[in-house]
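Please see the structure below; I have some questions.
In this view, the complex is presented without one of its protein chains, the others remaining in place.
For reference, chains read A, B and C in written order, and residue numbers begin at 1 within each chain.
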Amino acid sequence: MNRKMRMGMVGGGIGAFIGAVHRMAAGLDNEIELVCGAFSSDPERSRQSGEMLYLPASRVYPDYRTMILEELKLPEGERMDFISIVTPNHVHFGPAKMALEHGFHVVLDKPMTLNLQEAVDLKEVIEKSGLLFCLTHNYTGYPMVKQARDMIAEGKLGKIRKIVVEYPQGWLNVLLEATGQKQAEWRTDPARSGAAGCIGDIGTHAFNMAEYMTGLKVTEVCADLTTFVEGRKLEDDANLLLRFENGAKGVLHSSQISVGEENNFNIRVYGEVGGLWWHQMEPNTLEYTRPGEPKLMLRTGVGISAASSQNTRLPAGHPEGYIEAFANVYRNFAKTLRSRLKGETPDPSYLDFPGVESGLRGMKFIDTVIRSNQSTEKWTKFV
Amino acid sequence: MNRKMRMGMVGGGIGAFIGAVHRMAAGLDNEIELVCGAFSSDPERSRQSGEMLYLPASRVYPDYRTMILEELKLPEGERMDFISIVTPNHVHFGPAKMALEHGFHVVLDKPMTLNLQEAVDLKEVIEKSGLLFCLTHNYTGYPMVKQARDMIAEGKLGKIRKIVVEYPQGWLNVLLEATGQKQAEWRTDPARSGAAGCIGDIGTHAFNMAEYMTGLKVTEVCADLTTFVEGRKLEDDANLLLRFENGAKGVLHSSQISVGEENNFNIRVYGEVGGLWWHQMEPNTLEYTRPGEPKLMLRTGVGISAASSQNTRLPAGHPEGYIEAFANVYRNFAKTLRSRLKGETPDPSYLDFPGVESGLRGMKFIDTVIRSNQSTEKWTKFV
Amino acid sequence: MNRKMRMGMVGGGIGAFIGAVHRMAAGLDNEIELVCGAFSSDPERSRQSGEMLYLPASRVYPDYRTMILEELKLPEGERMDFISIVTPNHVHFGPAKMALEHGFHVVLDKPMTLNLQEAVDLKEVIEKSGLLFCLTHNYTGYPMVKQARDMIAEGKLGKIRKIVVEYPQGWLNVLLEATGQKQAEWRTDPARSGAAGCIGDIGTHAFNMAEYMTGLKVTEVCADLTTFVEGRKLEDDANLLLRFENGAKGVLHSSQISVGEENNFNIRVYGEVGGLWWHQMEPNTLEYTRPGEPKLMLRTGVGISAASSQNTRLPAGHPEGYIEAFANVYRNFAKTLRSRLKGETPDPSYLDFPGVESGLRGMKFIDTVIRSNQSTEKWTKFV
Partner (left out) sequence: MNRKMRMGMVGGGIGAFIGAVHRMAAGLDNEIELVCGAFSSDPERSRQSGEMLYLPASRVYPDYRTMILEELKLPEGERMDFISIVTPNHVHFGPAKMALEHGFHVVLDKPMTLNLQEAVDLKEVIEKSGLLFCLTHNYTGYPMVKQARDMIAEGKLGKIRKIVVEYPQGWLNVLLEATGQKQAEWRTDPARSGAAGCIGDIGTHAFNMAEYMTGLKVTEVCADLTTFVEGRKLEDDANLLLRFENGAKGVLHSSQISVGEENNFNIRVYGEVGGLWWHQMEPNTLEYTRPGEPKLMLRTGVGISAASSQNTRLPAGHPEGYIEAFANVYRNFAKTLRSRLKGETPDPSYLDFPGVESGLRGMKFIDTVIRSNQSTEKWTKFV
């Protein structure tokens, strides 16, 4: 087992955004190698993508079904160990299910599926398979997010009272999907993206972050969704009030029409005896304040928690970014997979990657938000 | 009329916070002089305060009633021209009404009154008196707030779609009112503060800012108020969804239990073709972005609107702050008052100070938020 | 003596920048009132300025000589207590000397005089007079500058090793003095400004700050001065290496041609066990770091030194700025003057305003820098 973990990829062909990110993230720590792929629903495009990636032609497949079946025929040391699915949402369930049923572990881009029912079904498939499943809620891979989670768990903030999480973007302020822009097209198309636009694409990250960082579950939601751009089929702005299980209150707003915002994902957590702020666009800093004391600027690489250190590669002042955080998800997954393949118990510190429960809660969140938006009642229960 | 405007003050004795701010703000531009005061409900404390302020003993009064009646006996060039009321909310209506009914113009700290009915009544008194009335929503005095308002009015953002306004503080994270802290005592006491705590004290600033900057009116509110600190009588945290008359959506959250926040009042306005951000704690900068272009950092003193320039005293890079913004309210009021006393038409640019309409809307806002909080309906109309 | 201190002003007529700042600063704390002035070398302009300031015509003088002589004729409780001189540098020595010789205390804008000889002479006059003298190195009035000074004095940084102080501006990047701009005209004219341009105008602030904050004296200088704008008579850019008495090293650079810089005055001090950073354009924050620990963001109003608190007017998060810092200089001077007039020993905490020694060192600094610039030796002694 002294070899890299072998990854096959579904989606992520020439021109795709997130596929290339997955490949850089998977490869960063020298733990994973890409061995095969079905990179596009267009076989020729898949072939070209594989060539660009210096894969042997024999390991570039016209579709995921063929890939799964053909790889199975290869000897164990040679065939892919796991499949990474980086397609639009409507092509999540199919390849994940088939891969699992044929013995391949799965890494899947978020949100988990096209709709809640698929998520429930996939959960069953995963559990039945007994295989590893990783959902790339990549933002939780940042070291200072783990630092925040650990501080909250240790009680450095006391009982949590309020959570403000926001994720505004501005790139969809016009009907970009009408211009042929691929990213905009599928993300605003209910057939490929699901029932939610902004909430599915980025709101789920904000929701997942709030629950991951604080360890608290949302119990009720009050949502106001809007489609600002004429002709758009899904909402492009979402404002929510939240209630958490321990009595904490929350605000979550996300948007794709907030002109001037790039990817301005931020979270603030206020407890009885401390407050934390984290800004995705300056991810190496975590601000922490105790009542009546000066704010502390915690930084990657300076006196941070074990988990935070483990997910940091560089000394303080050498900025780590989005790809590095994404790579932490893959690295942790790969380390766990290696232990598994060796028949060893995985190091618990590497189990820190999002799995089926995060995926399922994300789909329930989308469902609850949409129901709340349609309701005249103030509060809709999260079920 | 070649003299400073003469101010009498109600409240603001030794130990008060906002009274001293009012005096610094009023005096900053050499347009107003303090000539008399009833600085405390305790006559001895009032006397001491007057002495500390180098006022002649004859112009320091034991209570506002005496002050109004005694000042009336002085000749016109000598007696106070206007009264500035800087007491807790339950002592707003009384002195304002009496001053107006005795011919004195009025400057009043916000919120306008203890409750909506008093506000409605005061409006009637003001209109009947025909005198000037200024409500010190001081944050609208910042030059870059005026710059933002002017840019929005000129269409630099296009149609406004979304407004996010937040005003978190952390100073009331424990039961400070039980320790004898004066500021905390009255602000958390319904008898002196009114039906709202956080919403009345700072939420009204946030609301006023949103309407002032955009020129849009709130039409519906969905509120979730919380009292986090045990034993407190008024809410210390408020989260709101807003709807505006033109279809714009909004989020307003304010808090006094957000540990680590000083006075972190911020507003973001997103329109079809531009976005603006303003941060009270770095008030000399206004961030402005157009789609696909780099963010512009507009600064006090560099190529800004006429109104913004008029409310700026220093070249760029010489920070102006809270007192200067507050002073703009007083300066504009004083300039208008001088014109009035001279029988001239005031320069329209100086009419830019908050008046009775701002005050009344603020009280309606408090009322609507409280009704919304008690309702199970998602939306409560702003009436 | 239960009255405000009475100020007469020389210079600062209509259109001047720093005169208005002095008036706002002097008046902010209700301790000083402007009672008379000779606001311009043009008597008519002086008269108009006085009228604009609501002074009685009888107290507005055509020139400083007349003012000093006429004020002397008034009874002690009525005449000015001190004179504030806010003219260009070539009109510093004359009025200061005459005022002191006629028994008036003096506040003087920096740099102290037109040249070093005048400074030496003025020092003698001051000492002979036994009167109070205040030089408005206003930047040392900021509360967080005092906080830094106190922390260094208490050893929070250990032995100081390195000081980096910078003061770039960009407003003189073209020959502005040729356009009739008054501020540019006199500041670039050797006859009115002295032998130095940039170094005299702002470099002295940087130098004074380094010595004030650390308590260390500069012993050697290596200077490279440049006049970048063609036709300009004085240098507009200055880069210096410094050596301090305790072995600390320093860098000082200041400029008026650094396009894009407003008034970007910053200082960093590095000691054996701590580092400090202060930025004039965000003056309410002081960054402090100990080895291996997170940076602390010290803020006005939160757990700061006694001297820092005493020079702060507002709670944290309510920005104080340039005028407030300037006002601290005047307030401390006025408090000291009041004690003096009452025959009391002044509270030592109020003695914290710059005096003749700061002024003289500033003039020696200018002299040393110019000598160093002309030398081919690396180091020029500070004498």
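Criterion: contacts are C-beta pairs under 8 Å (C-beta built on N, C-alpha and C of every residue); 3 or more make two chains touch, one makes a residue touch a chain.
Please read these numbers as outputs of a predicted model, since none were measured by experiment.
Colleague: Among C:Lys295, C:Arg331 or C:Arg361, single out the residue that touches the unshown chain.
Modeller: In the complete complex, the chain left out is touched by residue C:Lys295.
Colleague: Could you tell me which of A:Leu69, A:Ala178 or A:Leu314 touches the chain that is not displayed?
Modeller: Here the residue in touch with the unshown chain is A:Leu314.
Colleague: Considering the complete complex, identify which of C:Gly12, C:Pro143 or C:Gly271 is in touch with the unshown chain.
Modeller: C:Gly271
Colleague: With the full complex in mind, choose from B:Asp42, B:Glu78 or B:Glu293 the residue touching the hidden chain.
Modeller: Going through B:Asp42, B:Glu78 or B:Glu293 one by one, B:Glu293 is the residue touching the chain not shown.
Colleague: Touching the hidden chain in the complete assembly: which of C:Leu74, C:Cys222 or C:Leu341 does that?
Modeller: The missing chain is touched by C:Cys222.
Colleague: List every residue of subunit B that touches the chain not included in the displayed model.
Modeller: Interface residues of subunit B facing the absent chain: 288, 292-299, 302-303.
Colleague: Would you write out the residues of subunit A that touch the absent chain, in ascending order?
Modeller: These residues of subunit A touch the chain that is not shown: 2-4, 17, 20-21, 23-24, 27-30, 34, 51, 53-54, 169, 171, 261-264, 280-283, 299, 301-302, 313-324.
Colleague: Touching the hidden chain in the full complex, which residues of subunit C are there? Just list them.
Modeller: Counting over the whole complex, subunit C touches the hidden chain at residues 157, 161-162, 164, 166, 168, 170, 173-174, 222, 224, 226, 228, 237, 239, 241, 243, 249-251, 253, 255, 257-261, 268, 270-277, 287-291, 295, 375-379.
Methods note: only the chains that are shown with their structure count from here on.
Colleague: If I average the CA coordinates per chain, which chain comes out farthest from subunit C?
Modeller: Greatest centre separation from subunit C goes to chain A.
Colleague: Taking the mean of the C-alpha atoms as each chain's centre, how many Å separate subunit A from subunit B?
Modeller: Measuring from centre to centre gives 44 Å for this pair.
Colleague: How many angstrom lie between the centres of subunit B and subunit C, each centre taken as the mean Cα position?
Modeller: Here subunit B and subunit C have centroids separated by 34 Å.
Colleague: If a residue has to touch 2 or more other chains to count, which residues of subunit A qualify?
Modeller: 288, 295
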